[in-house]
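Structure, as structure tokens:
Here the complex is missing a single protein chain, while all its other protein chains stay put.
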Amino acid sequence: MSSVMNALSYQHFPIYAIMVLFLGAFLIVVFGGNRTARNILALLSITASLAFILALVKPVMWDGEIIAYWMGGRVPAGGYAIGIALEVDALSLFFALLVSVAVFVSGVYSIQYMRHDDNEREYYTLFLMLGGGVMGLVLSGDLFNMFIMVEILTFAAVALTAFRNTAKGALEAAFKYLVVGSIGSTCILVGTSMLYAQAHTLNLAQLAQVIPGNLNTATKVAFALLFVGFGTKAFIVPFHPLAADAHGAAPASISVMISGVLTKSGIYGIIRLTYFLFQTMNLGTMQFLLVFIGSLSMFVCVTMALAQHDFKRLLAFHSISQIGYVLTAVGLCTALGVSAGLYHAMNHTLFKGLLFLAAGAVLHETGTTDLGKLGGLSKKMPYTTVLFLIGAFSISGIPPFNGFASKWMIYQATYQKAVESGNIGFLLVTIIALVTSVLTLASFVKVSQSVFFGQLPRELENVKEVPFGMRFAMAIFALLCVLTGLFPNLVTTYITEPAARAVFSVAQYIGAMGFDASGVAAETAVSFAHVGVWEPISWLLILCIALLSVTIVAVASKYDRVSQCSGEAVDSKYELFYGGEAQEFSQVGGGDLFWGFKHNWRGYFDVMHRLHSGVVNDYALWAVVDLALVLLFSLIVL
Amino acid sequence: MIMLNYIASFFLITLGLYTIVTKHNLVKTVIGLSIADYGVNLLLISIGFNPGGTAPIFTWSELNPASFFVDPIPQALTLTSIVIGACVTAMSLALVIKLEEQYGTTDTREIRRLHG
Amino acid sequence: MTIVITALQYLGYVLIFPGFLFCFLAGMLLCGIDRKLVAKMQKRVGPPILQPFYDFFKLCGKETIIPASASKTTFLMAPLVGLAALVVIQLFIPVFSFSAFSGMADVIVILYLLLIPAMSIILGGAASGSPYAGVGLSREMVTIISCELPLVLVLLAVAKTVGSAMGTGLCFSLSDIAAYQAMNGSLITKLSMIPAAVAMLLIIPGETGNHPFDAAEAETEICEGLLAEYSGAPLGVFKLSHAIKMLTLTSLFVALFLGGLGTGIVALDGIILFLLCVVLTAVSISFVHAITARLKIEQIFKFYWTLVTGLALISLVLAWYGL
Amino acid sequence: MDLPFVKEALHQLFSKSSCAMYPVVPSEAAPNYRGRIVYHPDRCLGCGMCERVCSGNAITRTVEHLPDDQGDKITLTFNLGSCTFCATCADFCSSHSIEFTGDYHMVATKEEDLLVSGSFIKAPRKKPAAPAAPAKAEACAAAEPAAEAPKPREDGKPVNDPAKCVYCTLCARKCPAGALTVDRAAKTWTLDEDKCVACGTCAEACPKNCIIM
Partner (left out) sequence: MFKKLIQESMGKSPWLFHINAGSCNGCDIELVSVLTPRYDAERLGFKLAGSPRHADIVVVTGPVTKQSLPRVLRAISQVPEPRCIVTMGSCPQSGNVFRGSYSVAGPLSKYVHVDVDVAGCAPKPEAVIDGLALATQILKEKRGQMK
């Protein structure tokens, strides 16, 4: 009896949360021949995983407990960690929460979305392995385990990218991703082994205890290797073309996983690496590296996105652009910055997931994501349109949606950092972030014009709204987008600030595993104070009052007494004003909508176009060059 | 002796990366990945090697401060790494076959439908 | 009881001053004065100052046609949302020392709230399905992008100046900026703020979409662009929004650079604010309108990202080094 | 950037506008402006030349035979809605019965309001016109030996001077009523007296000035 009670103790929940996903994958291989059984198994395992993680929120996040879990009870012997450990602090749990929510929604969505594909069994197996891999990565307390999980998730992601192997570019994207991803994985493995050679341990906490005082050439090289390795997982510049290819080619539910979950694992790895293992974030140059790469990703990807004319590929570039925001904010090494970065990471999972699901809904119904072939879907798919718009407003930072709340904190954080450090470079970052935001808005205006508004092409006359299951999945994300935007104080207080505090409590992280943390500075006083003011609820209240009064006046003055044609026969009165004899199909496509902007930047866009050549050798070269640069950086600076 | 191992392993890794970057044949790219992987394996096994050490097979009672054996953890890591390397090769070769079917070529310069 | 009175008071803020009624009257008058002034500068007599009111009421009396390809709800709701959002922005901007709600938002929030009316007009236009609206949308968006960068720089420069003067490093809150100016005089008297003020003056016509930056609504090329399919009352609401946007941006200018001129009496402050808005409109909208021809969209972009951004940047750098 | 109108705009702001203020201040048309047509039926001969030269088909001429041998009621209607105001009709009118005024106010809600019309009654012809035929024959006969200029007729109809006439047929072609027949081969010049309206077009058109009115 007590063993049962013991097994139900929340101490065990992390490993349960990982294992139910892998178990689900295994069971689906065995029993998944039947669709119902398969769906039930998949749903059960993702729900269970979500439940386990949610159950951990109170003890870990709110009570500040750090769960140290030694697999098989193999506690450290002689001061050296021998067994494999899971260590869950608020940071890990924060990412695990994102992962489980994204996996859950994506799984719910898949049930309808993947209905028409064959090999559904393999799909769910790989899907659950992908989820389990990321879950294992963020909950792990062991560097080599992280590598294993990275490999699992890379494999699952590659296989899922190529899942619809008849779709345009799916195989190609998978191959590129595999090659560059393997380079990244190799980097992680070499880095891990070099750290092991120096510290003779693989436990994260122990590494964090040993390494910072004993930096030498080998550890510096290891740092660079691990940084680049996790960088490939986060798809930061210069690995962003892979993300674009992979997101664009994968099924939408997998795009959600790749952008919402996989990139987060890279960010998580970088945070662990810089804040915990090497504790180098107080170095100005280290902050510079992260902020520089973040800003670069932010800007390069948003401009690349403006030039895209495929719905999902465009979203993919935006995904990396938002990751740039996260990395920038995290790289500031201020409490507000980290909190803002994590907040944005969470929002990114939500709104980007929503957008990818909307893109998937469009693909599901129309069979294409080419912006030039779509248009006018708002009349056929009203729910999808509304949900998409919520996502688009969120990502472009329109108040009161969540993207605004986190971006706003990021601007505050960067500007405060600029003022505090007196470094005008951070000011530039603020400006880049603000401009990126409006460029994001521009490209989503482009998407909404060329997919949901404008005129309906004749081929799409028979398009219908997507089934309820898919709408439900999107609605979850949309609801979360609105809620996290409306209550930023609650979110920061209960979710991101504990996680951000965990980032700055390295000593507790080490101490929780039973290692001596005396050499590490105790938790520094963290302050989340910021200078701005933003009260979304009051704003919304005033807006509602204003809107209500406007509407009342409008209705009273018969504003809604309008004439709209009814029935099939269209009087020329209700046709669009157009120069021809009859209304013709004349959709303003998305291909080059913002030429007024691009015209002034044509040199830049030419260069970018040439750089993103699509040849795998070039991308590998970028990876190697990036590796070399980071190596140089870490050898000089650290 | 060990130094030579390290040099060799880094040489292998560099050679693998060089192959990936410069060779325009898909299969050669895969070979490059494998070579880099072997380099890593060599590195791992060299890290764990203690000259003169015995195999790390013992029971708790045999263990005493004087016993001297090679580090078992890198060996475990190497095994895992080998398995993963094999998976990478298998997976990428499968993709190469499919790519060849779809694109009719194995030249990476022509497999760039997704670009820009 | 006090709750009821407070609620009524706030309702009064929203509906009367500085909310709807003030916005409606002041915005429309501003628009009329602008048209009159432009006419004067072009050696014309010009429409009566009440002309925007006539236009608005006339449009209310017209038939509203919804094109068959438009989605009705978006088409009809977009103008109302835009109008409401604009009025709320106006509420957030302090009238000198009197601030109804300005403690609730800072300059960055204002920057983003200004996107909502623009988005409402973009979505409304896009919902009509007209190809002209498609082209107009593209130009409107590029105009927004163009104005955004210099506007950001101006706002950051102000935030830095006030912040370093107040000793907090930086200050985003509009009511704090107003309070600072009430104590220490207008910001425009500072040398470092003059380029920013000039930049802001040039941003105002771009943000409102006035001539010569009205490529998005070029009636002679793309048939009013986004508004091409609007008729009747919704069109009137858009015209009203445009008028209020002029008021909003000019009063934002007043709040940023000309604070401290208030008397403390709310009614008098309202009149002073309106008069200042008139002067600013005359300088930044009417005068610029009268002396220029419409720019092409890529010229607008170039203009804002070179000249205006340069001015704002000078100001920011000066503010950064405490001049 | 080039801003040439800065000074101009500032100057205009404080100077008087250049508006004509039209509805308040009435405005005269420029001299020689060709506005609304005024038709003087009392002067009209009814030749129809105006109708022939009108490019816009704005002029219609209706002839109504009055009973009891009172003559013909000839009505000319000028449709301003079809007029190009080229004034060719006035130029061609030998009796100056068409006049273009400076009244440009030609606004109407109905098309009828844009019609200018007038009519006159053309006295009936003295039917037999007995002396006329001999007179003509006499004139023709007399012309050859006498070789002197023929006399103008009392009724205002044209007389040809065969001595000068080269039979170029210009007069016949110009005749709005089609009353003249000229045969170049036979060298005859014949006037149909019933058709002739005595407009004088033939005399104006004659290059040799051999037609006498």
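Order of writing sets the chain letters: A, B, C and D. Residues in each chain are counted from 1.
Note that in this section a contact is a pair of C-beta atoms (placed from the backbone, for glycine too) under 8 Å apart; a residue touches a chain by one contact, two chains touch by 3 or more.
The structure displayed is predicted, hence computed values, not measured ones.
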Left-out chain, listing which of the shown chains it touches: A, C, D
Option from D:Val38, D:Met106 or D:Ala163 whose C-beta touches the chain left out: D:Met106
Hidden partner chain, touching residue among D:Val6, D:Cys19 or D:Val166: D:Cys19
Subunit C, residues in touch with the chain not shown (by the definition above): 35, 39, 42-48, 51, 53-58, 60-65, 132, 217-220, 222-224, 227-232, 235
Those residues of subunit D which, in the complete complex, touch the missing chain: 17-20, 22-23, 27, 29, 33, 35, 55-58, 79-85, 104-109, 111, 113-114
Interface with the undisplayed chain - residues on subunit A: 557, 571-573, 575, 577, 579-582
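Convention: only the chains that are shown with their structure count from here on.
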Selected interface, C-D versus A-B, where C-beta contact pairs are more numerous: A-B
For subunit A paired with subunit B, centre-to-centre distance based on mean C-alpha positions, whole Å: 30
Between subunit D and subunit C, distance of the C-alpha-averaged centres to the nearest whole Å: 66
Separation of subunit A from subunit D, taking each centre as the mean of its C-alpha atoms, in whole Å: 89
Of all residues in subunit C, those that touch subunit A in their complex: 11, 14-15, 19-20, 60, 63-69, 71-72, 74, 76, 80-81, 83-85, 87-88, 91, 101, 103-106, 108-109, 111-113, 115-116, 119, 122-123, 126-135, 137-139, 141-142, 144-146, 148-149, 152-153, 156, 159-160, 163-164, 168-173, 215, 223, 228-229, 232-234, 237, 296-298, 300-302, 305, 316-317, 320
Subunit D partner contacts - residues on subunit C that touch it in the complex: 37, 39-46, 287, 290-292, 303, 307
For the subunit A and subunit B complex, residues of the former touching the latter: 144, 148, 151, 155, 158-159, 162, 165, 168-169, 171-175, 178-179, 182-183, 185-186, 189-190, 192-194, 196-197, 200, 202, 244-245, 248-249, 307, 313, 609, 612-617, 620-621, 624
